[in-house]
Structure formats: C-alpha cells, structure tokens
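Shown here: the complex without one of its protein chains, the others still in place.
Chain naming follows the written order as A, B and C, and within any one chain the residues start at number 1.
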Amino acid sequence: MSEQRPVAPPERRVAALEAALESRGLDAKAFVDKQVRVSEEDWVPQNGARVVAKAWTDPEFRKRLLANGKDAVAELGLSMPRHHRHLVVLENTPGLHNVICCTQCSCTAYSIIGLPPDWYKDFEYRARVVRESRTVLHEMGLDLPPEMEIRVWDTSADTRYMVLPVRPSGTEGWSEERLASIVTKDAMIGVARL
Amino acid sequence: MSEQRPVAPPERRVAALEAALESRGLDAKAFVDKQVRVSEEDWVPQNGARVVAKAWTDPEFRKRLLANGKDAVAELGLSMPRHHRHLVVLENTPGLHNVICCTQCSCTAYSIIGLPPDWYKDFEYRARVVRESRTVLHEMGLDLPPEMEIRVWDTSADTRYMVLPVRPSGTEGWSEERLASIVTKDAMIGVARL
Amino acid sequence: MHDLGGKQGFGRVRHSRDAQVFHEDWEKRANALLAFAVKSGYLNMDEYRHAIERMEPRHYLAAGYYERAFTGLLTLLVEKGIVSREELERLAGGVIPLALPSARGRGNDPGRRRFVRGDRVRVKEEFVPGHIRMPAYIRGKAGIVVDISPAYPFPDAHAHGVHAEDEPTYAVEFRSQDLWPQGADAALVHVDVFESYLQRT
Partner (left out) sequence: MHDLGGKQGFGRVRHSRDAQVFHEDWEKRANALLAFAVKSGYLNMDEYRHAIERMEPRHYLAAGYYERAFTGLLTLLVEKGIVSREELERLAGGVIPLALPSARGRGNDPGRRRFVRGDRVRVKEEFVPGHIRMPAYIRGKAGIVVDISPAYPFPDAHAHGVHAEDEPTYAVEFRSQDLWPQGADAALVHVDVFESYLQRT
C-alpha cells in the first residue's frame, strides 16, 4: 500500500463491494435493496412492544414467554435470525431492574426490539454499564431507588435478551394496541422504565 | 466547544502555551530554548556508552555500577533528574538477556541512555514485549538462542533501568573511547546485542 | 481492543431518546451486505465477529460501528478469495484498511463437563491467541449458573474453520463486587459462558 494514496471513505468501500459482486454476476444489489427495506421496516421495536403488551394482558402468554421466548414470539408471527437460537425475556418487578448490553460487540435481538441505537454500540456504554450500572443508568436519566436490585445481562453468546418492563399504573383497561404504543426500545433494553 | 471550530494542530497548541506564559511575564521561551538544547545535546546515548565502556574495562567500577547505578554514573559526571532516585544496571551474560520497557507510559533513564526512540513509545512495543518477548525481539532482528533466558523489566515506577551488554569478542585491547563507539541505545534498551 | 467490559477511561454515554440506528445510507447497505454474505455461505457469525476484533486497535477505536462491521466483512471476503483487495481498492479509488491476520483457533476442551442450574462455577484462567467469547472481566472469576441455552457452535473453533462440537452456554451470575472488588456499582452481572470455558469451583 502506498502511503500517498488516500483512504477510501466507507461509502466508497460499500459501493466497491457491490460493484465487485455485480461484476461476478451475483445479484447483490437487488438483495441489498430488499434487505435494507427489511432492516428499516421489519426490525422495529413495535414488534417487541406487541410482545410486551400481550404479556401484560395475557397471563398464559406471559408464562410461555418467560419459559421460551423464541417460541412465544413466534405465536405473534415474529421470527429471529437462525443464529439466535434462544430468546430470554427478563421480567422487571417493582424491586428488580434488568438491563442488557454487549460488551464485546453490539449483539441484540434486533428482529424483536429493533436494531440497536447508536449509544448502545458506542464504547462508553459497552465499557461502563457492566461495572457502573447504577451510575450509567443515572447519567442516562434513569434514577433507580437504592433498594432496587440491578441485574445486567452481557450478550456474550448468541442467546438474545429483552426486558419485560413493569406495566405502568393507570393503564388498566387499555387495549393491547394502546399498551404497545407506550413501550419503547429503551425500556426493552432496560435503560428506561415506563 | 463548538462542533464547527477546527481542532488546533499540536504545533499551534505549543505556541499558544508559550505565548500565554510570556504574556504573564514568565520567561518560558528562553528556558525552553535552553532546555531543547539540553535534550538534543546532553541526553544522548553516548553517556550510557561511556558507562558501559568503563564497566567493560574497570572491574571495580563495574562492581560499583551494579551495586548503585546512580552513584557510579555520577563518577563520570553524569546526572539524572531528581525524580529518578535509583538506577539499576542489568548485566547481560552469554546465557541471559535483559530488555527494558514501560508498558504504561514510556519511562527511561533518558539522561543516561538518551531519550526513547519512537518505537519504544509506540503501543506495539508497550503492549507486546512483556508478553511476547522472544517473538518481539525476533521481529526486531534479535534472534536469541532457545536456551537464552530472557528477563523483561517494566519501568512501572521511578526506578530507571539500563542494560549492560556483553563485551563483544575481538575488542581486546581497545580504548574506552573506541569501545564506547560501538555501544548503541538499542543495546542499552536490550533490543539488540553487540 | 474490542473487549471493553469494565475498561476505565471512557466518558458519559451519549444517549438521546430519539437515538438513530443508521446515520447514512451506506450503513444500511453495509448491514445488508453482511446478510448477503451470510446467505451466500461466505462466512459465519463467529468468523465475522473475530474479523472485527482483529482490526488494528487505532482503526477499531477511531471507526464507528458500521465501519467496524464492514471492515470485518471485507476482510473475510478478501481472505476467502471472494473479492480481491486490489479490485476493491481500484473500484473505491483509495486504500481500504482491513483487519490484521488471524492467529490459530482451538477445539472444545475434551475434559469439559455439564453443569446444571445452581452450580457454582469458575471461569478458567485462559489466554488464547485466537477468537474467544469470554470477556476478560470474568477470567478466573466464580459465579452461579442461572440458565442454560441450546447448543451453539463453539466460537473458538467456528471462527477459525476448526472442527468442534456444539456446546451449550451457561448464563452465569457474578456479583459485580467479585468482578471488580471495591471498584463497581452493586449489581448481579450475567454472562453467557461456553461450557469449555468453565470449571467446577
């Protein structure tokens, strides 16, 4: 590599790979176009929000969800990539708070809770939340009472996690749809409570 | 900090500090000019080379040098900064090789062996030489026989180290001055043998 | 450089409620190209994660997430001969930094044993040159098995084309105070640990 040549910006690198694959007769472009739509339209937190709302309103579903997350979300027509073999749903309670992370890369159950937001992939969150959980949550706007137990889950293998938030008071009698509308990605990661 | 403003290049930062000190009536510039000459002219490996040559030719000096490095180099008119309270001279033998490093910053006995070369301050040397000593030395052109014992010295406090190389054969009868001329900074760090 | 859990020196998380997943169009396409490569059988997820981990540390820390991800993808496609670096750099009109070469992998621990929920286990004190999914902060530490997963490919082998049996992972619960004595907020920290990394306490 010559020191003189400029580094290609990432967008040129991506375009170069697409062109190289095309030149081999591989229809990468069509696949990529379709896959981009999947990532934008299908991998959205509204999926997980439906799961949470159903669990809040259907005690039998909740049991199945906590026993085997992957099978339970399939009941709602939701699927996970093949290498995500296991979905573990972590139930918050008034005295217990769960939070998920991935210290080594940025793994998430993205087909259920949506692709991870930028801060989840940043070094700050990855480095600090396992060691300084209460401090980091506080800095992110979540003040937990001192007696609240914190459980951190580092996604170090291909088991995927999502947090089942506590159903907020004042939502009695709401429809599943209305309940789903208040469930956020942050709450399913565990950096917010509802 | 505005996101728009450019980052000042290091040379501008240095000039800014000099200007700020001057504006306070502190004569930093004259001190800096003088100190730059000290770092270029006084902190040179020829100092350590004289120490090595003397130790090769004067057994009594060698004993004193190994017992108390700082006192012994003072006999040759060499001094060390106040915070370097201890100089430990590490004696190579035909079966033993010493190598020094500083994994946390880049400390050296710079008034004796000279300021550290760029590779000594690079992350590669700092990260790797403590764990992969033989491999790193090999990559740097020093092939040690398998039976040669390696001792690595990490300069983690303000004790300073220098390696006393083995006197090469074929130098019998050489003057101290001629002997000193073959002693390199690399040999006193321990990434080369003479 | 990737093994960041518990590393000191990092500042505040730059969190916002409307944080985005993607910031530029090429990030979406980079992400989709990974799916293309997986679908085409060019690589597996362990190879992919390892390729990102092999990035030159200065590059790793300077790059954003999707540049890291795409560097891992390109590195593997070049190493496997799907595309050549020269062709990519010609098409891109510039240098494309790739990850550093791989070290060797390893197979399962033949002496590994099954654990059940409630077992107290200790993470072995191992240092390997290749891929491993054991975050450094649990090395040598003891915890309790709270959950067991289905069997997964063993990453230390799967990232290197080494044959190995699939292994379950154990969700091991550690006390943060055991992981970082006097240096952590109180919490229970759970890590999914492959069977080969574990021993009885």
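Throughout what follows, a residue touches a chain if its C-beta (ideal position, glycine included) is under 8 Å from a C-beta of that chain, and two chains touch if they have at least 3 such contacts.
This one's a predicted model, so the numbers in the text were calculated from it and none came from an experiment.
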item: Of B:58, B:75 or B:149, the residue in touch with the unshown chain; value: B:149
item: Per the touch definition above, residue among C:1, C:19, C:95 or C:162 touching the missing chain; value: C:1
item: Contact set of chain B toward the excluded chain (per top definition); value: 1-2, 5-21, 26, 28, 31-33, 35-36, 39-40, 83, 85-86, 88, 103-106, 114-136, 139-141, 149-159, 186, 191
item: Chain C, residues in touch with the chain not shown (by the definition above); value: 1-2, 7-11, 53-58, 60-62, 100, 125-129, 140, 180-184
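Note that in this section only the chains that are shown with their structure count from here on.
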item: CA centroid of chain A to CA centroid of chain B, Å; value: 51
item: Inter-centroid spacing, chain C versus chain A (mean Cα positions, whole Å); value: 17
item: Chain B and chain C: spacing of chain centres that average the CA atoms, whole Å; value: 39
item: Sequence positions of chain C contacting 2 or more other chains; value: none
item: Interface hub residues of chain B, defined as touching at least two other chains; value: none
